[in-house]
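Omission of a single protein chain aside, the complex is shown with its protein chains in their original locations.
The block that comes next holds subunit A.
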Amino acid sequence: MVRLPYLTALTTLFSYGLLFAFGQLRDFFRKIIDWSKSTSKGLKGYAPICLGLEDFYTRRLYLRIQDCFSRPIASAPDAWIDVVERYSNDNNKTLHRTSNTTKCLNLGSYNYLGFAAADEYCTPRVIESLKKYSSSTCSIRVDGGTTDLHNELEELLARFVGKPAAITFGMGYVTNSAIIPILIGKGGLIISDSLNHNSIVNGARGSGAAVRVFQHNNPSHLEEVLRELIAEGQPRTHRPWKKIIVIVEGIYSMEGELCQLPEIISVCKKYKAYTYLDEAHSIGAVGKTGRGVCELLGVDPADVDIMMGTFTKSFGSCGGYIAASKEIIRYLKYSCPAHLYATSMSPPAVQQVISAIKVILGEDGSSRGAQKLAHIRENSNFFRSELQKMGFEVLGDSDSPVMPIMLYNPAKIPAFSRECLKQNVAIVTVAFPATPLLLARARICISAAHSREDLIKGLEVISKVGDLVGIKYFPAEPPQHQEQGHKKLE
């Protein structure tokens, strides 16, 4: 549910119309100019690589602001990060790297618990495992790629998440897109949230099952859709569905909102559908002991059939996992192509996850895990409330470390991004097609490694740039009340 001023909706549509018209005009002139050149090309009879207008968006809209995306970095993605400077000689069509870097405040990396930089417990153990096991197992899991580290990780992970067993893969995206086709096939039904991640969409398309979508985070619409589809049955034969899986995410990375898990689980139990929870952004970042959205919302992990997550966000590593009952994991181990044919996780990456989980659970003998979790919760709530007081439109629930600031207008995307970079704050802006066309946003990811001073500096810069760019859509709260409040406390 987004609220935007009416004038903004009109101007955003008009801007996109203008950009589209200019793009078409340039394409038209390009076709005329290339008419003379094309007759001398030697590729007669071959089909063109891009059919019709497929690449129109990339060529005419994305390339104009290309310097706001894919910025190369030159250091670990800690609270402060070195961003490589780039320049372009032909209006952003090609970008060249220089050897200069600028140190910027990092508000874009998924570094929720601060494990991305060197950590006093994790890094020595990772270096030891690198020396002992080397950087790659050079084998698939079933051949010679399962070290005792992998087994230890799977047991530890199952204990951490609260399920009987777990299985890990080398890549988070692949975990979704390779597992979903194994769990369900033709004759089955997948009902997924309308704003699910691309990996889930790809996995669902690749499975061959029928895919339907329900309105984002709306358990009553899910119930409506389930009732209609169960009554109708399979598309032409109207036979009952072989299996129904409902796929939701814990925290939606573009909205920052938490899933309404208890209601969705009760709807699924009523209609006997399986549930698949993708906790990529919530595992390790929310919940009192970091166990994810189930702990935060008070849902028993045994009620969710399959829990999936990644190690890239809170654990500072790479890879993904699935946690489910022992039978499902055993079935996945002998049928999933990502387990049978893909190289196993790199051993230092496995050790990083093991050490990170031990720190979170407090099993390393210190209370750093609990401190980190409290820190990220305080930081997120502080940052979000300050931004809302300044008048920005910030999405997301409280306690969620992901906060998108709405920009809407396509011209404000590069303006915001470049102005923030000039003032040494690195921000990630997201536009179409990751978000709906009109709802472009800048997404901020708070980390436990950010100190209060870092956040205050970030807030100052964002406030100044917000005034310059004009994205304070809501009236700001006057600061006098805050001063009175402070005076009263003193």
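Basically, contacts are C-beta pairs under 8 Å (C-beta built on N, C-alpha and C of every residue); 3 or more make two chains touch, one makes a residue touch a chain; residues count from 1.
Basically, contacts and distances are computed from a predicted model.
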Among "1-aminocyclopropane-1-carboxylate synthase", "60S ribosomal protein L7", "ORM1-like protein 3" or "L-lactate dehydrogenase", go ahead and choose the protein name stored in UniProt for the chain not displayed. "ORM1-like protein 3"
Sole contact to the chain not displayed, among A:86, A:159 or A:216: A:216
Subunit A residues touching the omitted chain (full complex): 1-7, 9-10, 13-14, 16-17, 50-58, 194-195, 213-216, 432-433, 436-439, 473
